[in-house]
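As you look at this complex, bear in mind that one protein chain is not there, while each of the others sits in place.
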Amino acid sequence: MPKKTTMEQKIDFSTFSPTDYRYVVAALSDYLSEEAFVHYKAEVEAAIARGFTNKGILHDNLCAEIEQSASKVRAAEVYDEEQRTKHDIRALVNVIKSRVSTDAKPFVHLCATSYDIVETANALRYKDAVNKVIIPDMIALERAWIDLTRREKDTLQMGRTHGQHAEPITFGFAIAQYVNRWGSQILKVRDASDKLRGQLSGAVGAYNATALVFNDPEEFERDVLTLLEMKPAAISTQIVPPEPMSDFIHSVITSFSILANFCDDMRHLQRTEIGEVMERVTEGQVGSSTMPHKRNPITFEGVKSLWKKFMPQIVTMHLDQISEHQRDLTNSASQRYIPELLMVFDHCVTRLTRSSERLVVNKTKMRANFASSEDTIIAEPLYILLSYYGHPDAHEYVRKKTFQAYNENKSLRELIEAEDDEEVLSYMKRFTQEQRAMTFDAEKYTGIAAEKAEKVADYWERVLNGL
Amino acid sequence: MPKKTTMEQKIDFSTFSPTDYRYVVAALSDYLSEEAFVHYKAEVEAAIARGFTNKGILHDNLCAEIEQSASKVRAAEVYDEEQRTKHDIRALVNVIKSRVSTDAKPFVHLCATSYDIVETANALRYKDAVNKVIIPDMIALERAWIDLTRREKDTLQMGRTHGQHAEPITFGFAIAQYVNRWGSQILKVRDASDKLRGQLSGAVGAYNATALVFNDPEEFERDVLTLLEMKPAAISTQIVPPEPMSDFIHSVITSFSILANFCDDMRHLQRTEIGEVMERVTEGQVGSSTMPHKRNPITFEGVKSLWKKFMPQIVTMHLDQISEHQRDLTNSASQRYIPELLMVFDHCVTRLTRSSERLVVNKTKMRANFASSEDTIIAEPLYILLSYYGHPDAHEYVRKKTFQAYNENKSLRELIEAEDDEEVLSYMKRFTQEQRAMTFDAEKYTGIAAEKAEKVADYWERVLNGL
Amino acid sequence: MPKKTTMEQKIDFSTFSPTDYRYVVAALSDYLSEEAFVHYKAEVEAAIARGFTNKGILHDNLCAEIEQSASKVRAAEVYDEEQRTKHDIRALVNVIKSRVSTDAKPFVHLCATSYDIVETANALRYKDAVNKVIIPDMIALERAWIDLTRREKDTLQMGRTHGQHAEPITFGFAIAQYVNRWGSQILKVRDASDKLRGQLSGAVGAYNATALVFNDPEEFERDVLTLLEMKPAAISTQIVPPEPMSDFIHSVITSFSILANFCDDMRHLQRTEIGEVMERVTEGQVGSSTMPHKRNPITFEGVKSLWKKFMPQIVTMHLDQISEHQRDLTNSASQRYIPELLMVFDHCVTRLTRSSERLVVNKTKMRANFASSEDTIIAEPLYILLSYYGHPDAHEYVRKKTFQAYNENKSLRELIEAEDDEEVLSYMKRFTQEQRAMTFDAEKYTGIAAEKAEKVADYWERVLNGL
Partner (left out) sequence: MPKKTTMEQKIDFSTFSPTDYRYVVAALSDYLSEEAFVHYKAEVEAAIARGFTNKGILHDNLCAEIEQSASKVRAAEVYDEEQRTKHDIRALVNVIKSRVSTDAKPFVHLCATSYDIVETANALRYKDAVNKVIIPDMIALERAWIDLTRREKDTLQMGRTHGQHAEPITFGFAIAQYVNRWGSQILKVRDASDKLRGQLSGAVGAYNATALVFNDPEEFERDVLTLLEMKPAAISTQIVPPEPMSDFIHSVITSFSILANFCDDMRHLQRTEIGEVMERVTEGQVGSSTMPHKRNPITFEGVKSLWKKFMPQIVTMHLDQISEHQRDLTNSASQRYIPELLMVFDHCVTRLTRSSERLVVNKTKMRANFASSEDTIIAEPLYILLSYYGHPDAHEYVRKKTFQAYNENKSLRELIEAEDDEEVLSYMKRFTQEQRAMTFDAEKYTGIAAEKAEKVADYWERVLNGL
């Protein structure tokens, strides 16, 4: 593999894509920049030459010439040559050939078609980007959430459905949902990138070219790809079957959607009236150009916004699943944008990791919000226990009491404690001590929230440790 | 499981959705109609009652009452009740309760929240729909394509890239691509539906309600779901984590996109000028209301069109991955449309099965199209073998010859056969007999198309037989 | 126009599409049901016959036969015939012909191609649906919002940006945004539906058929369409140019997005902690199957959810803008779903009208929320007036004070009132009485919110009255 150095990040403001001037992840340059892509393609060309050498067809010295030339290729020279040839891979081939002896020249790109190189190089670099940067970054976020889950596993919070106070949970339990969902996605992204495939099957996938010189052209394909630690597609046209890429993109966008969900949760918990969490800001930071007192959830807003931009790219992927006959080229430009998606996704992952690690949790506000509803949420345990002990229509009974409480501006608890209906009282008498506590002390009505939070955190920590 | 009879299909033209008046698959009624949904929800309610009985809490007779009442529920009565309650699950509960004794009433829906029922019922019925109808239908299409692959594995066809004649393949090889892609999707759809999960974890997922009455509420959840042959989510809010559903929808839409690709391929092969395949039409069928001679690829057009309608629904799924806090309800109406997607997909699968089984392959036209380019496609083998035997710039040599041929209105073969350049001839002399044949007889330059087609067909037949 | 009676709504639970079993708008049956579509197509066929009669080619009696037969066509008989012909328009033609004399038969559908009928009928019925139902329903919502704007124009509310308290507005001012956005869309939807076009230009749009019998076939097209109060496209293929339909769909979906925005606003204002608005519920209504105390914003959630389902259909429309050559048929099935979009949109409009008319506004809570921040929002006016009177770095000064307030747990007002810095005091002395009031009494710092709300309400009322 050609040696690559992390390119120094310098911003060029004559650029148009915000990805380049705002959301670059330097660590991904070695895999996802256009420069890196050229390197990867050259690496595939080198592997093909090595394949011929391993078959005893190309002298080792000549192969070494090709490998060395390939390792030196730079994007700029390939683009210059493309100006002349109007064909990117032929340009690459010409550049490699320009630095090798006459005897080596014929073996550059021999038997290969452009997309043998492109498909294989893409599979390789996406896999590398995933394994070397994206998965580690995803794991870092998972660890941040595991930590948060553990730290807040007993922190009482009001569970909310429909934006309404519902039943008690703990804040750690709420975060544990993300630990579970995100953990599953780490495995899926890794698995999906693993299933990307290369090829060396020629212009229409039938090994027409390699069958000219090998009895078993599939073996040659396998051997070359093995040099790259890659496997061939079961069958291909000019391109590999698009579904593994579709699955990979899906795994990334589905993960992205989880981030969007988390951001929405945090944004709303940071609302002035709710105030249960807050993005930590530094003293120098300006919240608003005109409202100096504002504390805005800008990371959560920014990630949600990038999701809105990139999520619809899944439609492009489905459009690109269609390629006429042995291939049309209408997926070429569109698939060039896959690295951008990966990079912006990773950018969001790392931003959220920082925010999650530094998240300010306002337990006082959490408890105050909880307290504001604790008298009404007894409705559920009450109705359930009344039913459990035989009340034939407990739900309706409680629902009416709730309306009564609302109309009389009393708490449900007050009404229930003042209940004198004999039938109801007869059921209530059967409540155990513990049941009575869980019913009338809302803080105790958290189910198994804390245990579950811990269990989920433990499970995923074990999984991560095993990766 | 409540007994269900396949509902007789009757078309109601006062309906608005073309799905209902044009694309209904009767076999899916038992799983995907609104009537079926109500049955499945009632089945989950019955399982909960049985769970209490298995715990020794509810008398077996009372449980049987609930089960019997649940098995009789009809959608119409639930909707009537919903008019009053404005809540669909409470309506269902009321209907079930209305037919049981006072002692059984409290145990209907006890400890459950609406979405315990809805999520579990949906997972159940989608799994059933997949296993009982969709997978068998997908397999039938796979078999049709395997047959076609085998029948046409040696049928010479010109491979096409960019819509241009490229290099030779066989028609069976072209179809084998679909065998491979579709086969993979059969496994993925099945796998994704298998991973759908149910829940019995209460209003905010913390088992608040069940923890009132059970020491190990997760065990109770597991037991009830086991009665339904379903597993619980690792952790849930009011709803199960949305990613398994996202993966399932993705597997279906990705499969749908393969159908769209196949349709485009066939549509273009049926173009008047190409004429290599044709949808079989019956004598009575009208091709055009005003052009009686037309033979239109209406199935291929129809399926492509339905894909254009339903593919973007993947965006809805990603939007639905976001649910605030322990759940907001903005995924309720949208997720109601999942059955429609499944049904239209299945409709397309079966339509294409019929069309594939009856596909008219015009071998004469295939061969004529092939012949029109056979003299030019020698360019590739020639360039490769020249390189292989040491020509340092064979690609450029052949490219120029091709332009010369074009300009002089000759075939490339003519020019090459008349070649008198000593250097070129010296390389050509080294071609083996077989290589010469593959170069100058385009019919022989099909690589391993036929073998690969057969190999793929064999592989997937074995897989299907093992399902 | 054929007499149509509003079809009685009866729900068939064997259907699959929730549109049919949950979201039907009965008033749209006459335009958007499949039955209605058949009527409209028959109406176009009748107009063509009348066109021949007006040209003196077809005897008035024979034309009357055709018109009468057309007016009696029912969808069921057309579908029966389609079973035989496999072609929907030829089926319609056969049905019309079956009821006229031999001399009239040849003039049914004469010179027309299927899509002359389909395109024209769709343009007609969508225009009718818009003018007769959708625009009136949109106006009703606009009036509800105008009323709300007026009623609440002086109701003090804290303006929110980033979910954070920002600067004061009035609730009427917030609603006036919707009055303005929605009002603009009413005009756009009407305008876009007006620009839908019909055609009578034949199988490939070149008037091949009509040029056989008319010297000026464009005149014949114009005349027939005029009978239907419709205009022809400037030029067409087998279909009209798709952009007017794309613009129409865009106008509807863009309007739908406004509803989604309104729903999100209301959902969040209804959050337990905020509690500024509430969907009115009736006593019988169940908020949750297990939490009787819940008051859920179900209309706002439901509409948002339907938007999530239908918004992505804009992608389908863009896909349908592509039709190969003089037309391929891959837009046929997909465009059949346009009526569904229109109907669900209208369903949402009317649901939100009811909710808006009955919206509970909790002024007490609004004021309490306001009060909780009134001491900090003086930051903005203070900074602006300090700048205005010459402080060179007022923003920074105020920002630091805000942090100080936060750290010392004081209100910004307290700190400012205790300010003893001479420079700052020198600027503050220059504030006018009114400016001082606006700065230190947050209730007065509402800018022109109330006047603007009224102005917008007045403007749109005048526009509506002029429609």
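Letters A, B and C name the chains as they come in the text, with residue numbers starting at 1 for each one.
Just so we're on the same page, a residue touches a chain if its C-beta (ideal position, glycine included) is under 8 Å from a C-beta of that chain, and two chains touch if they have at least 3 such contacts.
A quick note: this is a predicted structure, and the numbers were derived from the prediction, not measured.
J.: Using the definition of touch stated at the top, determine which of A:Glu119, A:Glu276, A:Asp320 or A:Glu461 touches the missing chain.
T.: A:Asp320
J.: Touch as defined at the start, partner being the missing chain; which of C:Arg295, C:Lys309 or C:His391 qualifies?
T.: Here the residue in touch with the unshown chain is C:His391.
J.: Using the definition of touch stated at the top, determine which of A:Ala112, A:Met158 or A:Leu412 touches the missing chain.
T.: Checking the options A:Ala112, A:Met158 or A:Leu412, the one contacting the hidden chain is A:Ala112.
J.: Of the residues in chain B, which ones touch the absent chain?
T.: 158, 160-167, 267-268, 270-274, 283, 286, 288-298, 301, 315, 369, 372-373, 376-377, 379-380, 383-384, 395, 398-399, 401-403, 405, 412
J.: Contact with the hidden chain only, please: which chain A residues?
T.: Against the left-out chain, chain A lists 7, 9, 11-24, 28-29, 32-35, 38, 74-76, 79, 84-87, 89-90, 93, 109, 112-114, 202-203, 209, 267, 281-282, 284-291, 296, 298, 301-302, 304-306, 308-309, 311-313, 315-316, 319-320, 328-334, 336-337, 339-340, 343.
J.: On chain C, where is the contact patch with the chain that was removed from view?
T.: Here the touching residues of chain C are 90, 93, 102-103, 105-107, 110-111, 159-163, 166-169, 173-174, 176-177, 180-181, 184-185, 188, 202-213, 217-218, 234-238, 241, 243, 246-247, 250, 253-254, 257-258, 260-261, 264-265, 268-269, 311-312, 314-315, 318, 321-329, 380-381, 384-395, 435, 438-439, 445-449, 452, 456, 459.
By definition in this document, only the chains that are shown with their structure count from here on.
J.: What is the distance in Å between the mean C-alpha positions of chain A and chain B?
T.: It comes to 24 Å between the two C-alpha centres.
J.: Can you compute the centre-to-centre distance for chain A and chain C, using the mean CA position of each chain? Integer Å is fine.
T.: The separation of the two C-alpha centroids amounts to 34 Å.
J.: Scan chain C for residues touching two or more other chains and write them down.
T.: Touching at least two other chains: 267, 286, 288-291, 296, 298, 301, 315.
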